[in-house]
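Take a look at the structure set out below.
Heads up, one of the protein chains got dropped from this complex, but the rest are sitting where they should.
Should a chain be cited, it is by its letter among A, B and C, assigned in written order, with residues numbered from 1 in that chain.
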Amino acid sequence: MKINILGSSGSILNQFAAEIRDIQFQSDSQRFRLNLERMGQIFAYEISKTLDYHAREVVTPFGTAEIPVLKNPPVLATIMRAGLPIHKGLMNYYDRAGSAFISAYRKVYKDGHFKIHINYVSCPDINGEVLILSDAVLATGYSMELCYRELLTYGNPVHTHIVTALSSTEGIDHLRKNLDTRQLTFWTCAVDDEMTAQAFLVPGLGDAGDLAFGKKGD
Amino acid sequence: MKINILGSSGSILNQFAAEIRDIQFQSDSQRFRLNLERMGQIFAYEISKTLDYHAREVVTPFGTAEIPVLKNPPVLATIMRAGLPIHKGLMNYYDRAGSAFISAYRKVYKDGHFKIHINYVSCPDINGEVLILSDAVLATGYSMELCYRELLTYGNPVHTHIVTALSSTEGIDHLRKNLDTRQLTFWTCAVDDEMTAQAFLVPGLGDAGDLAFGKKGD
Amino acid sequence: MKINILGSSGSILNQFAAEIRDIQFQSDSQRFRLNLERMGQIFAYEISKTLDYHAREVVTPFGTAEIPVLKNPPVLATIMRAGLPIHKGLMNYYDRAGSAFISAYRKVYKDGHFKIHINYVSCPDINGEVLILSDAVLATGYSMELCYRELLTYGNPVHTHIVTALSSTEGIDHLRKNLDTRQLTFWTCAVDDEMTAQAFLVPGLGDAGDLAFGKKGD
Partner (left out) sequence: MKINILGSSGSILNQFAAEIRDIQFQSDSQRFRLNLERMGQIFAYEISKTLDYHAREVVTPFGTAEIPVLKNPPVLATIMRAGLPIHKGLMNYYDRAGSAFISAYRKVYKDGHFKIHINYVSCPDINGEVLILSDAVLATGYSMELCYRELLTYGNPVHTHIVTALSSTEGIDHLRKNLDTRQLTFWTCAVDDEMTAQAFLVPGLGDAGDLAFGKKGD
């Protein structure tokens, strides 16, 4: 699995990452979402460098230009609800891409163990397509793995790009050990080494879904 | 149930409505989403005229201004997936509002009858809050009714505004007959009188979810 | 001259107005511009209620809808540089409108008196069009008057809407006394009664151009 940690070299992406992590900025949920959206745009652009293009003849007011344009738009899948802002950023650059939405939840059993279930999925046919699967954060990697496997029941993508703003070392290891990594490229801004017992990244940013959309009720 | 049909008087809202209905424009899914987003902004603004304000003292570089600002932001609930663009428009104006996402699906039984089930819900505590529940289109009204009932398990909103870009006469009747309408205000741009057997509005606009996000796979 | 003070009744517009006035928020120039842009959208929508519409037949996937759409898009003129964010908001709703840009500066003479000159104008033919002329703030009204007169050399608009986020009583009086007010409608969010000796509104918001784009150099 090819891993691209875009924040390891200096760019404005780190500015946005700094703001989504920063408790000073986190009270402004509009800005939190905006920063994830901008990060999504940058991931969209960097991923676009790996896609296939073919020449199209474009008629201009003064002649004809031959320009390499996307052969096929990717399909943009995201994990509810925290993935929505980064997904909006991806959509901002891939106008004609179809979208998939998927949700997994953790069911905790009496003896304390838990299992992750898919409760919602809406996905186009992804057979032969490039899939870009996004979430705000990669923590344990269990949800990402399960969502990815569920999406594969909608067809075999030629390649899948997994995108998260922040990631954990453990989550990346999990994906590497449990998925067919020849089919995958992983994109993130930064990798945090630690996690809390509740699977929040350390230093991380807290709960991305709550920060973007408010705390859930009971 | 108070009903506000904003498109019945002339405004730029009808321009956006014309474009989301128009098959000539529908091939441009970026614009389809943009138009729903702009309609969501206009609904956000018109609904805001009904909310409660209190005076806040604002310190400016040259003095102090007393300005009426929102007492409480509303909670913005939307129905997946077609409601997302209009919900984005609502979020664009209510920066500090929490969001709820909900999904219902139609389970068809062997004898042909169907039942609508909720499969996904993420909702903050809405007790004592103003709720704005949005979807792209109101067709039969069954999903809207069920989603609204499900959300009520997260608290009792002081008032609920239901917002859809387009609506059917039948759907509005359904809500009127089946919900406690003293708690509700209904907002839409236009009301279509007919529906197809598959519950698409006529003339309507087709399948709003597909137009925004692509056809679902099997 | 019809005067519409939109902030005199409660709406989300006042929230945006509170933020552009508030020194706490003013350090965030991105948000300052965003708020002016959102105010511009709301003015665009309210002004659109006064424009002329004609029925257009729109072919949908399931039929034909007759929808009132704009007869003619307005022309959107703005005064440099402070008017740009509110102008962006107006453009966001009038996709097909042409734009005019104009700049005036104050030339101060040795004896202390000054004269306002136009140094930049780019304007389409506005003959027979509806003109929407925007600036962030109306202070003395001298620049607005001069810019308006200059634009009239590009044709006779059927009507002109003058839009500023904040206005002074004195500025409105100036327009009323010096312009042909039958041709004008004035839109603002709030009217401040006082001005400083340097013609800043009190309480006002300070220098809108500096807040949006940074202090000018010498």
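In this section, a residue touches a chain if its C-beta (ideal position, glycine included) is under 8 Å from a C-beta of that chain, and two chains touch if they have at least 3 such contacts.
Computed from a predicted model, the values in this text were never measured in an experiment.
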item: Residue, one of C:48, C:103 or C:188, that touches the chain absent here; value: C:103
item: Of A:3, A:51 or A:116, the residue in touch with the unshown chain; value: A:51
item: Identified contact with the non-displayed chain, of A:83, A:98, A:157 or A:204; value: A:204
item: Sole contact to the chain not displayed, among C:6, C:39, C:80 or C:208; value: C:80
item: Interface residues of chain A (partner: the chain not displayed); value: 7, 9-15, 17-18, 21-24, 26, 38, 41-42, 44-45, 48-49, 51-53, 56, 58-65, 67-70, 92-94, 190, 192, 196, 200-206
item: Residue ranges of chain C at the interface with the undisplayed chain; value: 28-30, 33, 75, 80-81, 84, 88, 91, 95-99, 101, 103, 119-120, 122-126, 154-155, 209, 212-218
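Methods note: only the chains that are shown with their structure count from here on.
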item: Centre distance in Å when chain A and chain C are each reduced to the mean of their C-alpha atoms; value: 40
item: Whole-Å separation of chain centres (CA-atom averages), chain B against chain C; value: 31
item: Distance from chain B to chain A - Cα centre to Cα centre, in angstrom; value: 26
item: Residue numbers of chain A (touch at least two other chains); value: none
